[in-house]
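Note that this complex is displayed minus one protein chain, with the remaining chains in position.
Labels run A and B following the written order; every chain starts at residue 1.
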């Protein structure tokens, strides 16, 4: 009988969920993708892209180009890039003690009165909760803008407390 | 002659002002209403509701459904819910050392060019200053969005330094 017990890490949970971490993207301009101050790491906005190719552009809400489901997927991919930034900075994601705050900015048609923000942001929250477990329990902020850099559908920011 | 001196607490100031703390609402989706990291507590967005009933929905600015006075009242009620979150987390509000930051997101008609944000946000700031006194002295951020979760008029977020 084997006494081998696999160590469950955020990385192994990502793999189990079928996700592969993309390369951590560079910032799109004259700033840093991530800064640590004391035990808190602050990421800059992460776009829903892979290898520089924007997977989700355009707007949510009536008259927009994107469905509510697209909003969920865009937030999930943006969050995956935020996790990639943490991985690059920390080496091991198990060094994350707590995801403190997740901020989402969504691209929403300006006169649509759309109210799908919570479900769209769950694309980020569900991923973070699944990957980090109890350490993923986070507060959340949402903004809806009608103009976005690169016309991207979502930007996700993370504050993380780290070892 | 009595030497009894009443202890002035944030809770007693709330009572003096005629406010009753609502129950701290749950988050509207897959995240936490509040997270503490080190000595800082970050709340998620608080809506202007009581017992799940939205008291202030709709937009500010010309063409919107809400007056500037409604905006002030909405921010005050959102802030009261943020204080309720702190109370639930801390037990005693006197454990707040400093309200560090108040963030307000307002629901504003998209082409109104409305400029009433500072007065509306004062609904939150006035309450916090009155309840916490010198410990209530806070920095402030404002955003105006033309789409909001539940079409609520205001969302208020607090960063608080706690004992």
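The rule is short, and it goes like this: contacts are C-beta pairs under 8 Å (C-beta built on N, C-alpha and C of every residue); 3 or more make two chains touch, one makes a residue touch a chain.
In this text, all values refer to a predicted model and were calculated from it rather than measured experimentally.
The hidden chain makes contact, of the residues B:32, B:110 or B:131, with B:110. Considering the whole complex, the residue from B:30, B:44 or B:146 that touches the absent chain is B:146. In the full complex, chain A touches the hidden chain at residues 27-35, 37-38, 42-45, 103, 105, 110-111, 143, 145-151, 155, 157. Contact between chain B and the absent chain runs through residues 38-40, 61, 98, 100-102, 108-115, 117-119, 121-122, 125-126, 129, 137-146, 159, 161.
What we mean here is this: only the chains that are shown with their structure count from here on.
Computed from the mean C-alpha positions, the centre of chain A lies at a distance of 26 Å from the centre of chain B.
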